[in-house]
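Quick one: structure below, then a few questions.
One protein chain omitted, others in place.
Here is subunit A:
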Amino acid sequence: MKKWLVIVLIIAGIRCDGFSDQVFRTLFIGEGNACYRTFNKTHEFGCQANRENENGLIVRIDKQEDFKNLDSCWNSFYPKYSGKYWALLPVNLIRRDTISQLKSSKCLSGIVLYNSGESIHPGDESTAASHDAECPNAASDYYLQDKNEEYCERKINSRGAITRDGLMKIDWRIQMVFIDNSTDLEIIEKCYSMFNKPKEDGSSGYPYCGMSFRLANMAAGNSEICYRRGKNDAKLFQMNIDSGDAPQLCGAMHSDNIFAFPTPIPTSPTNETIITSKYMMVTARMDSFGMIPEISVGEVSVLTSIISVLAAARSMGTQIEKWQKASNTSNRNVFFAFFNGESLDYIGSGAAAYQMENGKFPQMIRSDRTHIHPIRPNELDYILEVQQIGVAKGRKYYVHVDGERYQQNKTQTDRVIDRIERGLRSHAFDLEKPSGSGDRVPPASWHSFAKADAHVQSVLLAPYGKEYEYQRVNSILDKNEWTEDEREKAIQEIEAVSTAILAAAADYVGVETDEVVAKVDKKLITTIFDCLITSNFWFDCDFMQKLDGGRYHKLFNSYGFNQKSTYISMESHTAFPTVLHWLTIFALGSDKETLNVKSEKSCSHLGQFQAFQMYTYTWQPNPYTGNFSCLKSAIVKKVMVSPAVDSQTPEEEMNTRYSTWMESVYIIESVNLYLMEDASFEYTMILIAVISALLSIFAVGRCSETTFIVDEGEPAAEGGEPL
């Protein structure tokens, strides 16, 4: 019995792969490295594999002139080939003048995008490559929904936008895959050079190097269809009997948002008294996107602004007693909000505004526990947002307000703006103040709260006036080569903006301004700048490695988890919210009250078994020393789903006041390279098959049973036992 078992195990252990290892050179493509389907309420965008766009011959488009070959379908180079092509294309060649050719080409299966290695500097104006629209978030604009403006009236991103509606709002017929791994790219290039590169006389011949790739989406149509089909009652017959779950076809884009309260106000134990405070919300967005959504670092679109807010938060955190005292006196508070999904019609801020209206922000309240007191929209005085820090032309910044609301509360707002100006001037930057009642707020989180409350004021601090100066907002190319001067200037700008935030916040709360202004930590700004922007990955620098302390694990095979990406995505498969959460805890957390806590377990117990749920306790290392301690902070890391596509808020279903962006669930396959042979031999083989069949019939037709049944005179054989 044991012997049989051994034999069975040996046989079971044998693996057969057929001939595929002799035919295909397979390159693994992780989740997020390819274009897939996304939806809004009315349309579907992105890419989908079909029989027409899976396979193709590899060609290169290295320069502008190569796009001419798209029109002729490379006929002069490959006259005997009549199929489609996969074009190897550097990302920086996706421009206004080339995008229409890519869209209209009938002979492309897809494009293989890669970083050309050509360095782009932050001030580079020759590369207009914003993958966002001319009017970002136009459909969710407060002025459009309030009927004060036509759709896309203010083309604020017209200098950088490649297309009017942005590259994420294109329904491509082709597929796209991004190759980030240099080894994989070399293999594709080698395959092209060996077989497809035309000879000196321009000729080429079989065999050619071909490529196949397939990304199949589960959903189609638009968000409305997708949302409807995704409901469990619509998928009754697909339900898993064991788990009770139905297979997911698509999902709302959602991820973690971070809200930090340096001076949190607790709910009253009996919930009898409603405390009314006033708030200034200091915010920066934490998401970006690109043509392939997840390939987006968002250096200027996201990171520089976040660093300036973090620096201000750290400064506040180091002298929190003063802020607490001033807040208690003035009943005014400052809190920090990092919203996710803002580049996709304000997912984070839209959900936050909705929760504020319903008394659920920042936390759901339980009557038996103490939480952070809910904030309502009418308690928000100011939303101080910073955008695109580090790329100012000269040393000038702009403050953007809503003209009408500004006029309503001019004195107080002027005071805030004045403090911002002082903060900037202390670092030799100028501020251009609002011009009058006709001012409009550019795309910013304020739009979500403006719809919820008629008085909330916007103070948007940015280095642009009527139009974005930076031409790669939300783009794969928002990834720069920083010279020492550019880096130094960007750090100065971050420092200046951080100081301005502190100055405005301090004045709002009532802290003595002069004390605060001098205390922005430039060294910290430089360190975080190098870690988040210059380094190849979030945890490549010493500071971040110490902050990590072995807590980060690359759990998923997704782009966002293994590369620098600030895309929101459908799942929490990006590392950035975790990175920012830890940095915020570092900035505002304190271990003064938990010095006796010496283990992770006892630290987590502090947060779990108390009725006082206002604070969180995190066992986190100090990024300078690497020593763990239990940090107490009032920081809420919260997944925000747009109410329009959230099954928990059916009353807001597909309400266009909120973002309706959804993503399809998809199956991604690997890239396969292979040799293509001349298909004309197929016809020869058919002829051979016919001849073989005729010959066989002829030859066998001449034989009969008697040909093989021979009487050899053997009695047993004659008796019926032939052997």
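Keep in mind that, in the parts below, a contact is a pair of C-beta atoms (placed from the backbone, for glycine too) under 8 Å apart; a residue touches a chain by one contact, two chains touch by 3 or more; residues count from 1.
In this section, contacts and distances are computed from a predicted model.
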| item | value |
| --- | --- |
| Chain excluded from display, named as in UniProt, from "Aldehyde dehydrogenase", "Protein LSM12 homolog B", "Trafficking protein particle complex subunit" or "Gamma-secretase subunit aph-1" | "Gamma-secretase subunit aph-1" |
| Chain not shown: contacting residue from A:Leu5, A:Leu595 or A:Val710 | A:Val710 |
| Option touching the unshown chain, where A:Ala234, A:Val639 or A:Ala689 are the choices | A:Ala689 |
| Contact set of subunit A toward the excluded chain (per top definition) | 7, 10-11, 14, 18-25, 55, 187, 190-191, 194-195, 206-207, 209-210, 212, 672-679, 681-682, 684-686, 688-690, 692-693, 695-703, 705, 707-712, 714, 717-723 |
